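One structure is given below, represented as structure tokens, and several questions about it will come after.
Moving on, here comes subunit A:
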Amino acid sequence: MRRTLLSAAAVALLFVTACGGQSPAQSSGDTSPIQLGAWMPLTGSIAVHGLAQRAGGAAYFKFLNDHGGVHGRKVVWNVEDNAYDPQKTVAAAHKLIDQENSIAIVGANGTANTAAAFSYVLDQAQVPIIDTYGGDSTWYSPPKPLLFGIQTLYEDQMRVLAKWALKDSYKNIAIVHSDPAAFANIAKAGSDQIKSTSPSTNVMDVAVKFNTTDYAPVVLQVRNLHPDAVIMILSTAEVVAYLKQAAQQGLKTGIYTYAPNSSADVIRLAGADADGLKSEAFTLPPDDTSAAGVKDFVNAMQKYEAGTPADYESEMTWALCKVAVAAISKISGKIDKESIVKALQSMSNYDSGVMPPITFSASQHLGASKIQRVQLTGGKWTLVGSYVGADSNL
Partner candidate 1 sequence: MREAGESAATVPAAPPLRLRAVGHRYGAGVVALRDIDLDVEAGTFTLILGANGAGKTTLANVMGGMLKPSSGSVEAFGAPVRYTENRALNHLGIVLVPERRRLFYRLTVRENVMLGAYSIKESRKQLDERMRAVLQPFPSSIRDRLDVVAGSLSGGEQQLLAVARALIAKPRLVILDEPSLGLAPRAIEAVYDLLAGAREQGATLVVIEQSGAVALQYVSHIAILERGREIYRGTVGSISQEQILAIGYVGHVESVETTSGEAS
Partner candidate 2 sequence: MNELPAVLVSGVVSGATYALLGLGIVIIFRSTDVVNFAIGDFGTFGVYVAFALLTRGLPLLIAAIAAVGVAGLLGVATERAVVRPLGPGKTFAALVLTLALSLILVSLAGQLFGHQPEPFPALVPGHVAILGLVVAWQKIATAALAVVAMAVIAFFMRFTRLGVAMRAAAEDHYAARVVGINRGLVAAIAWFIGCALAGLAALLLAPDATLTVTLMVAPLFRAFAGVFLGGLESMIGAAVGGFAIGVLDDLAGRYVSASFRDTFVFAIIVLVLFLRPAGLLAAQHRQRV
């Protein structure tokens, strides 16, 4: 209760000071930095994702600020560690909004974790959450006024994987997924897709306790099901553990996973055991700099975040942040929570140079629906076809 009052007071104060500065100074005179925030798992078992994503976002904002920022103002992007824990995410949201005065959450990580912060961020503090890494279909239908995403839904990614495995003529498909609901829902979208597209195909569901490190029993269970293809909806560390165990136990199947696992880490950690892995990517491949947008990204990573490879995950967060800033750049007048939302809703066919064009409207808060298929061959991700959506025929 006290906390609610306090944060309400903080929001009110913010509002009063913002209004006070409006009439004489206008936006052109304001040179104070624009405060944005994000939460990511920087420690714990899936820190591998958070660290790569933070590097991509940080590279983007350093690149932006070195090129004059937006409207002549620098952008500060504060990243809080949420250790992939919903409660810590809420605490991170309080810190970002109450103490650091973030006017929007941009490029934050996690479906369940971000959802845990909705109540405070969207309803109480009325701060928009833009371009989350993660998200599911309930977020955008019906649209929430302050929530925007450009990441093709995991359910849609899963449907593409399902169609892909069927196109590869597999008849017994096991979906191995972590047991929390966020993962189970994705898996279910896949098995529903397989059942409706090809009723004769046998789909098997294997739920694994989240954060399992010893995959020997899992692979034994999978082997017992005799699948000819396995689709993994797991974290990268677990995909790696599965791949190593499957190789050790001589289990040979088609293997698929979704976009979060298309990273250099899979190659680094699983080595040859990951060869042949089919996956998906939100963006153009980071190792092909023929596209100008990708070249900017790769150069910025080398310049500002040399310790982290320029890979799919960092590129995605780069894109998430770039789209948010593109919206801010279109604002004429005061830059605040309301004007950001308006600018986003008027965004149409925006080309970030690294991913498919983005379109938002008042009723459409999910700006992208397509995905790029990729395959790991010879220690390198290579493109398979062009962008496809869940409705596409492969």
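Please note the rule applied: a residue touches a chain if its C-beta (ideal position, glycine included) is under 8 Å from a C-beta of that chain, and two chains touch if they have at least 3 such contacts; residues count from 1.
Inclusion criterion for the candidates: all candidates are chains of the complex that A comes from, given by their letters.
The model shown is predicted, which means the values in this text are computed figures rather than measured ones.
Chain contacts in this complex place subunit A in touch with candidate 2, from the set 1 or 2. Note for the complex: subunit A touches candidate 2 at residues 42-45, 47-48, 51, 179, 206-209, 211-218, 220-221, 223-224, 236-237, 240-241, 244-245, 248-250, 265, 268-271.
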